[in-house]
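One protein chain is absent from this view; the other protein chains keep their places.
And now, chain A:
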Amino acid sequence: MGALQSSPGQPEYVDLAKKTGFSFSQISVLHKRFLQLSHNGETLQRDHFNSIPDLACNPIRSQIIEAFFDRRNFRQNGEGPVEEIRFEEFLVVMSHFKPPSPRFVEEQRERVRREKLRFIFNMHDTDNDGTITLDEYRHVVDELLSLSEALEKDTAKSIADAAMLEVASTSMGHMEPDEFYEGITFEHFLKLLKGFEIELKMNVHFSHMDTPTFFK
C-alpha cells in the first residue's frame, strides 16, 4: 500500500496526524486525492465535487457535499457554511469515518459514537438550529427515495411522519394533545439510535486509492 508515499516526517503531516488520528500513509493518500479533486489547487469548492462521476447517482449527493462545507463538522465549534475548504478541513471531515481503535475503552467508544452521530445529525439539521424538524426529516426521506420512480408523494411523507412519531413516542412518552413536539434534539437522536452501533458501521477503509486515472 502507498506506493507513492511522501516522506513521512513532513511537519504538516505530524500536526494533522495528531489532530485527526490518521496515519502518515493515509494522510498522504488523501492528500493526493485532494489534489486530484481540486486540480492541484489549494482549496476545494462544491463544483469540484460535482465532477466525480460515481457520486452523480447517489440520492443524497447534495447533503454529502454540504457536509464537507459545514463548519460544524470542522471540530472548531463554528457554524454555518463555507464556500471552500483546505486540505485540513477535508481531512477533519474524513476523520469522522475512522473506525474506533480496538484498544479503546468504553468511554472513548462512546465519544466516537457521539461524534459520528453528531455528523449525521448535522447532515439532517440543515438550518443549524439544533433540532431536526418534521420538514427537515421529510426532506431526508424524500431524498432517500428520490431515485425510485413512480412514487406517490404521500408515502414518503407518511414514512417520515411515522418515524417522527416514533422518536416523539420514545423520547417524550407523554404529551398532551395540544403540546407540540418541536423537533429531534441531539439527545433524542442519540437515544433513538442507541442500539444502532454506529461506531461499527460508519467506517470507511482508508488505505489506498483505486481509481486508476484522474477522475475525468
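Convention: a contact is a pair of C-beta atoms (placed from the backbone, for glycine too) under 8 Å apart; a residue touches a chain by one contact, two chains touch by 3 or more; residues count from 1.
By our rule, contacts and distances are computed from a predicted model.
One chain of this complex is left out of the view, and of "glycerophosphodiester phosphodiesterase", "T-complex protein 1 subunit alpha", "Sodium/hydrogen exchanger" or "Nicastrin", the protein name its UniProt record gives is "Sodium/hydrogen exchanger". Listed residues A:Ala17, A:Ile52 or A:Leu190: the one in touch with the omitted chain is A:Ile52. Although one chain is hidden here, its contacts on chain A can still be listed: residues 30, 33, 36-37, 49, 52, 54-55, 57-61, 64, 94, 97, 99, 102, 120, 123, 133-135, 140-141, 144-145, 147-152, 154-155, 157-159, 161-170, 172-181, 192-193, 195-196, 198, 200-211, 215.
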